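Below is a structure I'd like to ask you about.
Apart from one protein chain that is not included, each protein chain of the complex appears where it belongs.
In this document, chain identifiers A, B and C correspond to the written order of the chains, with residue numbering beginning at 1 in each.
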Amino acid sequence: MTTTLTRDALAALLDGVAQDMIRDKDELTTLDAELGDGDLGRTTEWGFTAIREALASGDAASEPDMGKMLFKCGKAFADKAPSSFGALMGAAFMKGGMALKGKNEANLSDIADAVETALNALMERGGAKLGDKTMLDAMHPAIGAMRTQDAAAPLGAFFTAAAEAAQAGALATQGMQSQIGRASWQGERSAGKMDPGARAIAMMFAAAARHSA
Amino acid sequence: MTTTLTRDALAALLDGVAQDMIRDKDELTTLDAELGDGDLGRTTEWGFTAIREALASGDAASEPDMGKMLFKCGKAFADKAPSSFGALMGAAFMKGGMALKGKNEANLSDIADAVETALNALMERGGAKLGDKTMLDAMHPAIGAMRTQDAAAPLGAFFTAAAEAAQAGALATQGMQSQIGRASWQGERSAGKMDPGARAIAMMFAAAARHSA
Amino acid sequence: MKKILNDPKHYVPELLKGLLAAHPGRLKMADGELYAIVRADAPVQGKVGIITGGGSGHLPVFLGYVGRGMLDGCAVGDVFASPTIDQMYKTTKAVSGGAGVLHLFGNYGGDVMNFAGAADLAAMEDDIEIATVLVADDVASAPPERAKNRRGVAGMIFAFKIAGARADEMASLADVKAAAEHALANTRSMGVALGPCIVPQVGKPTFTLGDDEMEIGMGIHGEQGVRRGTLQTADEIAQQLIDPILADMPLAGSEIALMVNSLGATPLEELYIMYNYLAPYLEAKGVRIYRPYIGRFATSMEMAGASLTVMKLDDELKRLLDAPASTPFFDHSQYL
Partner (left out) sequence: MKKILNDPKHYVPELLKGLLAAHPGRLKMADGELYAIVRADAPVQGKVGIITGGGSGHLPVFLGYVGRGMLDGCAVGDVFASPTIDQMYKTTKAVSGGAGVLHLFGNYGGDVMNFAGAADLAAMEDDIEIATVLVADDVASAPPERAKNRRGVAGMIFAFKIAGARADEMASLADVKAAAEHALANTRSMGVALGPCIVPQVGKPTFTLGDDEMEIGMGIHGEQGVRRGTLQTADEIAQQLIDPILADMPLAGSEIALMVNSLGATPLEELYIMYNYLAPYLEAKGVRIYRPYIGRFATSMEMAGASLTVMKLDDELKRLLDAPASTPFFDHSQYL
């Protein structure tokens, strides 16, 4: 039997992730204060609050199509959290939603495809490459880990694998020198510090794993 | 035998007073910070430094007339310390000097006359009355005390009497409400605090007593 | 002491030298005296000269208002200290164009006594006719019965503007003096302090305030105000500054110029938040804001806080307010 995710399950999962991200925002603020301008906690709070509102009573609430629902969540995120991470994460959800459009339910491979579509969109939109010390460096290994999972793997295990790979990717950013965005202004001094956006990705997958169990 | 003060003795006395006032300036800053703007220490430092310079190498140094010497010291004080106290103290020395002009030596009654001339000039210049909580309230009793001294009283005793009366006058300003100058802006809240200018006058007479011994 | 300076003793002379270097076409020394700065084209023949004077540390007050349509010169003191008689005298002489000179300055003891000395000297030595007008606009500093005792704060800028415009009309000394007095009779101010400043040569804060404290009515050198208390909201602060002004000078049915001034560190953003409260508050009381002036007009170096100044207008004051004025720190075209 293959594992699948329905529209309502996806909505509940997103809401759970949003709750955890809002709760844990201070860790991101601290990391961004080290490497950037210290607003990433505020950005995730604003963005995920917007997602929760969209899912509860906004235009995503009444949207039956799971892809369009995700797209609308992405738009709400970008509108309310217009920083680099906000613009990119918003675009990621929007593009991921486009990949899921028209589906009744998504299997694990659909989910991995959607994340990969999002990753490609981010690379185009933000102009960063792998190794530039950004959230891409957490998303990319997460997709690889998702692909190794069996189609019948429980959702919790699937996201746990993604989360572990993303966290390894985030840790690996410590060895990198920032090439793009605000952190690049630190030049060599950026080495040794973890990229906050990459850590945010790892936190999102870990939250998804918790809420799938 | 009547006690007298020569030009050189007056110069030495002034220099001693100036040294002590510069050394003790912080007390005046503290009092002025309570009731005014906290610059009275700076004013006395600048003014008395100017007197010391005038006496050491400036135009007062080569001035044989004791009255003119005092006048020039007053002008130096006012030029370098142009605050309320500076302007008034400068005028006081200048007027006091005019009272001593042409004398070879001053007896105790000449000194009391000079201080009284200065007091009258201050009242005219600054427009304050006795009881307005200003330095006048220390100068006035000091003159009274000087007048009680015998013409043969040692200079030290003469100035000690003046200092004690001035200090009593300064203490009495604690019971007054400021009617003029910066301290008057405190209205009723000025009551209970000692007028810094009055305390400065008491300090000057006390220093004169120390340097006459 | 976190200041960009070289030596506290050189704070004022270096800033004055920098100022003269930056604006050579607009400003010059009077008689080679660095602490006596006048318009580059002074004296303007036949025009009443207007000078002010006071301590440094309040830019653009005082010498930032030396220029066309405002002041002809300014005697400069050390930080928060009066200029000397000699500096005031030199400034007076350098701006005297034959029509007399107005001494227009804040009501502070040192300044008052020294300007009196300078006026005597100018009259005695050079036969210059002198008129004197004191700025005493801070309602927090004395009750109406003792209004003459009040200290002078940001209201002086309106007085400079009005008197300067009147002098530019080639009015007589008596008329320029009357214009300054007319402006000041209709001008009131009040301020609040949130944080102190440091006088370079003193090296420590002029006063201390608790982390969540403010002082309503404090003077621009840290003179005690009317009330110290917990930091309140912008709306509450604005109301506590405007109400005593309204009580002192009834404004219903009037048009006013309203200045919302930062004492230094307080950013423009916060001034506009105050204005957002004040505009409808005054409107509801029948007061029309003819021109707002929102910015840093009279500061105390890095002091945090703000002040309000109101000038009640009539047709003459409006005409003179709107006349052109241009200095390196203030161009009235910005406010039209």
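The definition used in the following text is that a contact is a pair of C-beta atoms (placed from the backbone, for glycine too) under 8 Å apart; a residue touches a chain by one contact, two chains touch by 3 or more.
Note that the coordinates shown come from a computational prediction; the quantities given were computed from them, not determined experimentally.
Engineer: Omitted chain: which shown chains does it touch?
Structural biologist: By the stated touch criterion, the chain not on view contacts A, C.
Engineer: Write down which of C:E129, C:D248 or C:D331 is the residue touching the left-out chain.
Structural biologist: Touches the omitted chain: C:D331.
Engineer: For the chain left off this view, which of A:L10, A:A87, A:M123 or A:M176 is in contact with it?
Structural biologist: In the full complex, the listed residue that touches the missing chain is A:A87.
Engineer: Residues of chain C in contact with the chain that isn't shown?
Structural biologist: Within chain C, the residues touching the omitted chain are 2-7, 11, 14-19, 21-23, 56-57, 59-60, 64, 192, 194-195, 211-212, 214, 231, 233-235, 237, 264-277, 279-280, 292, 294-296, 299, 301-302, 304, 306, 326-331, 333-334.
Engineer: Determine and list the chain A residues touching the chain excluded from the picture.
Structural biologist: On the side of chain A, residues 33, 36-39, 42-43, 78-80, 82-84, 86-88, 91, 125-126, 180-182, 184-187, 189 touch the unshown chain.
Just so we're on the same page, only the chains that are shown with their structure count from here on.
Engineer: Between chain A and chain B, tell me the centre distance in angstrom, where each centre is the average of that chain's C-alpha atoms.
Structural biologist: Those two chain centres are 78 Å apart.
Engineer: So what's the Cα centroid distance for chain A and chain C, whole Å?
Structural biologist: Going by mean C-alpha positions, chain A sits 56 Å from chain C.
Engineer: Could you check chain A for residues that touch two or more other chains and list them?
Structural biologist: Residue numbers touching two or more other chains: none in chain A.
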